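Notes to accompany the following structure.
Missing here is one protein chain; the remaining ones are kept as they sit in the complex.
Note that the chains are named A, B and C in the order they appear, and that numbering of residues resets to 1 at the start of each chain.
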Amino acid sequence: MYTRTEAEPLLERVDALADTLRPTADDVDRGTASAHEGYQAVREAGLLRLLIPAKNGGEGASFLEHTRVLETLATGDAAIALGFNMHNVAIGSLCETADTPLPDAAEEFRAWVFSEIVNHGRMFASAVSESGSGARLREIRTSYRKTNAGYVLDGEKSFVSLAGVADYYVVAARHEDSEEHDEVSHFVVSADDAGVSFGRFWDGAALRGTETATMTMTGVEVPRGRLFLGVEGMSLFKLVREPHWMTAGYMGAYLGIAEAVRRFVLDTLAGDDRRRGSATVQADIGRLCVEIEATRALVHGAARLVDAQRGSLEANTAVYAAKYRVGELGPRVAAEAVRLCGSRALHAGSPLQRLAREAQFCAVMPATSADCLAYVGKAALGFDVFDARNLDW
Amino acid sequence: MYTRTEAEPLLERVDALADTLRPTADDVDRGTASAHEGYQAVREAGLLRLLIPAKNGGEGASFLEHTRVLETLATGDAAIALGFNMHNVAIGSLCETADTPLPDAAEEFRAWVFSEIVNHGRMFASAVSESGSGARLREIRTSYRKTNAGYVLDGEKSFVSLAGVADYYVVAARHEDSEEHDEVSHFVVSADDAGVSFGRFWDGAALRGTETATMTMTGVEVPRGRLFLGVEGMSLFKLVREPHWMTAGYMGAYLGIAEAVRRFVLDTLAGDDRRRGSATVQADIGRLCVEIEATRALVHGAARLVDAQRGSLEANTAVYAAKYRVGELGPRVAAEAVRLCGSRALHAGSPLQRLAREAQFCAVMPATSADCLAYVGKAALGFDVFDARNLDW
Amino acid sequence: MYTRTEAEPLLERVDALADTLRPTADDVDRGTASAHEGYQAVREAGLLRLLIPAKNGGEGASFLEHTRVLETLATGDAAIALGFNMHNVAIGSLCETADTPLPDAAEEFRAWVFSEIVNHGRMFASAVSESGSGARLREIRTSYRKTNAGYVLDGEKSFVSLAGVADYYVVAARHEDSEEHDEVSHFVVSADDAGVSFGRFWDGAALRGTETATMTMTGVEVPRGRLFLGVEGMSLFKLVREPHWMTAGYMGAYLGIAEAVRRFVLDTLAGDDRRRGSATVQADIGRLCVEIEATRALVHGAARLVDAQRGSLEANTAVYAAKYRVGELGPRVAAEAVRLCGSRALHAGSPLQRLAREAQFCAVMPATSADCLAYVGKAALGFDVFDARNLDW
Partner (left out) sequence: MYTRTEAEPLLERVDALADTLRPTADDVDRGTASAHEGYQAVREAGLLRLLIPAKNGGEGASFLEHTRVLETLATGDAAIALGFNMHNVAIGSLCETADTPLPDAAEEFRAWVFSEIVNHGRMFASAVSESGSGARLREIRTSYRKTNAGYVLDGEKSFVSLAGVADYYVVAARHEDSEEHDEVSHFVVSADDAGVSFGRFWDGAALRGTETATMTMTGVEVPRGRLFLGVEGMSLFKLVREPHWMTAGYMGAYLGIAEAVRRFVLDTLAGDDRRRGSATVQADIGRLCVEIEATRALVHGAARLVDAQRGSLEANTAVYAAKYRVGELGPRVAAEAVRLCGSRALHAGSPLQRLAREAQFCAVMPATSADCLAYVGKAALGFDVFDARNLDW
């Protein structure tokens, strides 16, 4: 609805990339084309450097820019956008520390990650969830033990996106002798490390292009330098205070799905003067646009708040509110689009069918719609949402 | 939600039939199993006689009973229910004339149809729509000409359900010398008639089991006795006055889809005491049930009105209102179900995915949601909805 | 939307009564006219006998008929309808026992009540709620003690409708020595009994015509024959099993408010051919009608179930579902009506303003919308809703 008002070369580049991804999105969805070419295009567009600070050779993108990049990319292929998001989730918090001096080990780790991406074009991914426990840190069973050279990891991760596509995986693991939260640490595991293997790809109703599979680690040796931030015992604290990457890094992608639905409807109606001229169709389109724009304004506003006051109550609440809203938007927009487009929207090969299936995922991904509402409601009612006991991690 | 309060042996029989259809519904949807077995089960259950008056050897079911049969059947396999509906649409109006004396030719025709079904187990189907014109009678291009022995038909029908499954097809055709509405007549064409062939099956996003294809007639000779009601020139009048078969015969099937979704959710939650005990889940389930029950009450009420005062303004308005409401219900219920069931509902093989795709069709099938609202609104505002000029046929 | 299909002389009589109430409804709302004349009209129409069995000289109306009477009455004046409902709530359960032989004391009590109404035209009311405890029986503080002649009552009731209008008040009181639920008994207190007084009338945002006030009893002596059913210790059991009078006796009145809103909109648009002919207005009206009819179908269906299987899980769930739905309907319909009628609907004297204020009350009256959803959700999820511990009384 809104054109970009200032020169935004980054988004124009991404727009062009989305145009190249769009023609194969349905084939990737059906499994008749590989998503690998899409990710190759993302690499070649230089997007892996999106979040790396400018002084380190990256684009230095803000959370808002990240969100808008996903939104634009997803109008081409939402699965690729969501896969790409996992690279950003894996490194996002690290990039945000760029202006903060860190202890030596952490500085080294950060420099290594930035260099791997900027100089060697490496793609990262995140491997946190496990079967049965979801993304809850407190229930993680993948274990690590210390050796002289570093660490040895054993366990199985579920729902690892970019499986076999990414070069590195940020893996959460628990010290083998501990049951405490603060003994969960993160490690960077390479796809080439001995003992790493990927299992069956998840057969989801959509988003096959995220290349999501299980990842098994059997006695995987990880050198000391790949301990995340060089410190054992990742605190729950950060997670509670800054939910934006984990729970809302992908918001933009689902906004992009809604936008793609809107464009599909407008393209379909463009050739149909009778329906285009109908007052009720115009009102329905009006309603559709208002809902999308209200959600977009909320999502962009939340991302702007993250950039301005990351981790604040205001920013977090805005993030959860936006995540909830974008999760509700997609299925509603898709259903309305079917009504507006009629039977041609119901053909198996209609892109709208793919978009409708993709739109379902948002509300279910953590934080779920129910969790988001609970956070926003509790915050408004004055509960201390920073107190981990008020949340369900 | 409600159990049946009186002995209803018919619905119990259909319930049992639905149980036998349910296990293969996903396979039929995927094309790895044939729908023919499902239709064979419908035949064997004696359901083809559902609408035939009792005095002619049938079940003598009312429109309400028909609607509830579809509803029950669709909890097993909605595609089969919708296919079966086409048999009933093809013969429904005829069955409703059972107590009305007709001219000789019409009496003969009626007796023949009843006998074919009751004594020979024939299945009928309806072949009205054509590519480009939809179901609008005024735009039909399939033509017929008169011969000494009867009629010769030429043309192509689109979206013919039960293609290759039914024995007979009620075909709308226009006199080759006429452009007037009242020269549109209906004929019964046999699958075995020379010159009849079925083309590509429609590759829809769902409901493959309706076996919907194009039907081509090339010089098909139809004996005089198969002219519908023995009279040329089917009036538009009936269509305008009695929309229940054409626009709402299938309501029950979509209600059954919503009911199947509800059961899926309750089954899924049954094993999850944490979520089942959640106050917000209970409220969400409550809301879901209320919406389904309100729609069910409206649908059943409309069907009851059709039985009591067929063709009246009240009955028609109720039918359009119910059709609109059931069309809106499905997608909403499916989206809410996904939220309630979480990621397991998003697996490609989840029956919920099939149900969500099936639910999309209702609002788009004629009368579309927009047409239904227009009818109800105009009727309330005092426009003469029996005047064909106020409608868009 | 639907006309009545059979001769319904009762509803026609009530329709005529509603026509006489309508012109003064706004004045009663503003306090410039008294509601007493409206109640006098109700008496004169013979409606106080509505629920009394035919064999005892009453109309023998079913719960469905009661609901439709309220619905019709409320299109004239909802406050009068809601006041009248309290008479029916007070005697409804008693009337339902008419075919059940009772112990002698109870038989006598029942006969006395029926006679007071049929032969002497007495109006009853219900006085259960108390300030702070709402309608929860377990928190009632009004006390009674036994004397030789009968009982002495002391306490204060809040929200007593028909205060000063009714002749008798059914009062819940707790035995002065007891804190047990089953020691709560009901008594019939006469407006003329010494020690009875009515306090300030509740200054609500609407429904002034219900004549709702506090009722104070100071040493009120009640003869033995006015102990409800002649038995001390009214069980909670009945309340849990048969919620229809307490939580949904008034459903019809709120349905009538929505219907009155609909008529107001149609009347307003009747004189405006430009808007009446607008396709979007027609669609909006269509949507409005569908929502009202779906709710009506649900409400009537629930009432029918109460008549068929009172106290069953099915009937209760239907009652709670219907009560929830009608509570949601009113405010939505009123807001849509304002949009459709424009600025003339916003005049202080517009009946729509009164209707909008009245419509707010439904969701808040017990059982509240939240309680209704919880009941329906729990019932669907298989909890035992007859177990009082699962409810919040």
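Some points to look at:
We take it that a contact is a pair of C-beta atoms (placed from the backbone, for glycine too) under 8 Å apart; a residue touches a chain by one contact, two chains touch by 3 or more.
From a predicted model like this one, the values you see are computed outputs, not experimental measurements.
Among A:L48, A:M123 or A:C372, only A:C372 touches the chain left out of the display. Interface note: of A:A125, A:L269, A:A334 or A:A363, the residue touching the hidden chain in the full complex is A:L269.
Per the touch definition above, the residue from C:T72, C:S126, C:T268 or C:S350 contacting the chain not shown is C:S350.
Along chain C, the points of touch with the absent chain fall at residues 202-206, 280-281, 331-332, 334-335, 338-339, 342-343, 345-350, 353, 356-357, 360-361, 363-364, 368-370, 373-374. In the full complex, chain A touches the omitted chain through residues 1-3, 5, 262, 266, 269-270, 276, 279, 281-287, 289-290, 293-295, 297-298, 300-301, 305, 308-309, 314, 317-318, 321, 324-325, 370, 372-382.
As for the chain not pictured, it touches chain B at residues 278-280, 283.
In this text, only the chains that are shown with their structure count from here on.
Spacing of chain A relative to chain C, judged by their CA centroids, is 53 angstrom.
Centroids of chain B and chain C (each the mean of its C-alpha atoms) stand 42 Å apart. In chain C, the residues touching two or more other chains are 279, 283.
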